[in-house]
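Structure first, then comments.
A protein chain is absent from this complex, but the other protein chains hold their places.
This part shows chain A:
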Amino acid sequence: MDYSSLKSKLDQQNRLIESLEKELTDLDQQRDKLKPNEQLAKLLTEREKLSFRIKILKRSIQEELSKPKSSSAMTSSNSARKLTSKALPPTESKNKYSTSITDTLYSLFDKAIQAEFSEIAEASVVITGSNVADYQCNSAMAICQALKTKGQKVNPNQVAQKIVANIEKNDLIEKTEVSGPGFINIYLSKNFCQTELKKLVMCGAQAPFIGEKKRIVIDFSSPNIAKEMHVGHLRSTIIGESISRLFEYFGHDVLRLNHLGDWGTQFGMLIAHLKDKFPNYSQEMAPIGDLQAFYKESKKRFDEDEQFKKRAYECVVKLQSYDPEIIMGWKLICDVSRKEFEHIYEELGISLIERGESFYQNLMKEVVADFEKENLVTVEDGRKLVFPPGVSIPLTIVKSDGGYTYDTSDLAALKNRLFAEKGDVLLYVIDAGQSVHMQGIFSAGKQIGWIKPCHRIEHVEFGVVLGEDKKKFKTRSGDTVRLKDLLDEGLTRALAKLKEKEREKVLSGEELVAAQKAVAYGCIKYADLSHNRTKEYIFSFEKMLEDKGNTAVYMLYAYTRIRSISRNAGVGSQQLKEYVASNSISLDDPKEWKLAKQILKFPEILIKTLNDLLIHSICDYMYELATVFTEFYDSCYCIEKDRQTGEIKSVNMSRLVLCDSTASVLATCFNLLGLKTLEKM
C-alpha cells in the first residue's frame, strides 16, 4: 500500500475514533442527566441501615448468650427467639457439652467474612454438606453479588480465598480448599472428631450448649371431658411429649399442661341427666360405665325435651356460681373421663399436668377488664369483641348473654402462662385447623402488650390424620375411631408380627410383652413423628409395622443388633471408657470416618429441631445413622471369630467404641421420641 492510501485509511480511522469518543461523551452526559429515582434511593438507604442493624443485633445476641445468667438479671434478651449453639459454654463445664459442627462452622465463617467484608451486612453464611469434602461454605458468590451492586468487581474465587485467609485458628477444621467458582470445601479435623467421640463415650450423648435456661410452657393433648380421645388428640399427645422431652434434654424447665375441655354448657345437660339417673349421686358413687353413651343419652334428651333443656341451663348457671352439689356432679363426670385418659397416658408413657379450662374461669373477668382498660374492646350487638391486628376474624371475649368463650379462656391461659408461670416459650400443640384462632389469640396478646419480643410463642400445628383411603380417619361404620380401640388393635397386630418372626421362641414371656408394647406403641409414635407434622398423615398399621425402611420396627431392631455387638464380645461400657481414656479412636478406614461424622451430626440436628420443632428430622437422622452404620459394619470387622469354633479371636476395641457411640446416640433419639428401647428383640 502506498503512502496516500495508508494516510487516508488512518484519517478514516481517526474520524471513527473521534465519532466514537463523541458518542461516549454524549452518553456520559445523558447518563448524568438521568434523574435518580428518589424512592429507590430511599429504599437503598433503608436497606443499608437495616443490614447494619442486623450485624449489630447478631453480635448482641452472641454477647448476651455468652454472658452468664446471674450477671445479667436485667437483660431479658431478644435473642430468645432462636436458640443456637454459637456461643461458648462457661468454661468450667465446657467439656461436657457436645459441639454442633454446622453452628461452629457458621460462626467461624461469619467472623472470617465480617473481618474482610464487614461492609456487606447481607453477607450471609451458607454452610452445607458436601459430596467432595465434609462441609462446604457457599457464601463467596453472594458476597460477590453484593459487591457488584456496590460497584466493586471481584471474582468469587478471590472472595473465597480472602474468607479462607481470615478463618481464625480452630480445632475443628483440618483444611479448606477453594474450588471452582468459589466453593470453599471444608475438611474436618480427625483429631477434633476423636475428641468429640471420646466425650460421647465418657459422658454419653449430650446436648450442645445453648446459653440461658428457659421456662417452657407447652400445651398438648387437651382432650374434652365426656368425649373419647381420638387420633387427633393422639397426634398432639405424641408430638407434645416429644417436644417436651427435647426441651428438657437441653436442660430447660418445661411445664407440660393438659388443657382439658372441662367446662362449658355441655356440663349442664350432663349434670341434669346425672341428677335424673342417679338422684343420689352426692351420697353414692354413680356407676357411669360408658361416659360416651351417657353423653349421647343426655344429648338426645337435650335436643328433644324442652323441660330438660331448661333444667340443663339451670345447671349451667349453678355450675358457674359453683353450687356445691352441682360441682360435685361435675367432678364426678370429670373423674370418669380422667380415668380413661390416665390409662392411655400411662400406656403411652406420657406425663402431663392437668389444667383444664375450669382453671381459668376466675381469671377471665380480669382479662376482659384488661382489654377494656386498653380500649381494645368493641361492643357489637351486645357482644364484646376484640379485633386483633392482622387477623380477619375478631375474638369474642364476652357473649351477648354475658358468658365467656374459648377466646376468653385462651386469652386467660395466655396471660397466666406469661405472668404467673413466667413462661419464656409458650407452645401450643394443636391441629392446623385452629391456626386462625391461635393467630387471633397471639395477635391480641401482642396488641395488649403481654407478649414481648423476648417471648417465643408458637402454634405447633399439625395436619389431620387420614385413613388409608386418604379420607378422614373413621371406623368402618363412620364413627370416630376411639383411641383405646386403636391402641388395642396395635397391640394385637404387634404380637402377630412378633409371632410371625417367631420371636416368642427367643424371648421370655415378660420379654415378649415388653416387646409387644414397645413395638405397638413405638410404631404408632414413630410413624407419626417421622412424618413432617405440618402435613396430613395417613394412618396405616400395615406400613408402620413393616420391618424395612424408616419404621420403628426397623430402627428398634437395628438398635438391639448394635447393642448386642459389644455384649457378644463381652465388652462392657466401663471397658470402653477405659479404652478411650488411654487410646485414640481409629478413623482411618473411610467407613469408620463416615460413621464418625454421621454420629457427630447429632448435635446440629438437635439444634435445628429445637428451632423448627420438626421432630421428623430426628427420625431421618436416625435412619441415616443406621444405614451408615450398616455400611460400616459390613466392611469393618469389629469382632473376629474362629470360623470353626466360633471362638472370639480378636476384638477391635476402637470399632466397638464406634458401635457403642452409635447405640448411645440412637438410644438418646428413641428417648427423645418417647420410644422404649429393647435390649433383646
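Keep this in mind: a contact is a pair of C-beta atoms (placed from the backbone, for glycine too) under 8 Å apart; a residue touches a chain by one contact, two chains touch by 3 or more; residues count from 1.
The rule is simple: contacts and distances are computed from a predicted model.
Chosen from "pyruvate dehydrogenase (acetyl-transferring)", "Probable glutamine--tRNA ligase", "Mediator of RNA polymerase II transcription subunit 18" or "Gem (nuclear organelle) associated protein 7", the protein name that UniProt gives for the omitted chain reads "Probable glutamine--tRNA ligase".
Checked against the hidden chain, the listed residues A:S118, A:N155, A:N191 or A:S540 yield one contact partner: A:S118. When you scan A:I17, A:L44 or A:L57 for touch with the missing chain, the hit is A:L57. Looking at A:K9, A:K49, A:K277 or A:K310, the residue that reaches the missing chain in the full complex is A:K49. Listed here are the chain A residues that touch the chain not shown: 48-50, 52-53, 55-57, 60, 63-64, 74-75, 78, 114, 118-119, 121.
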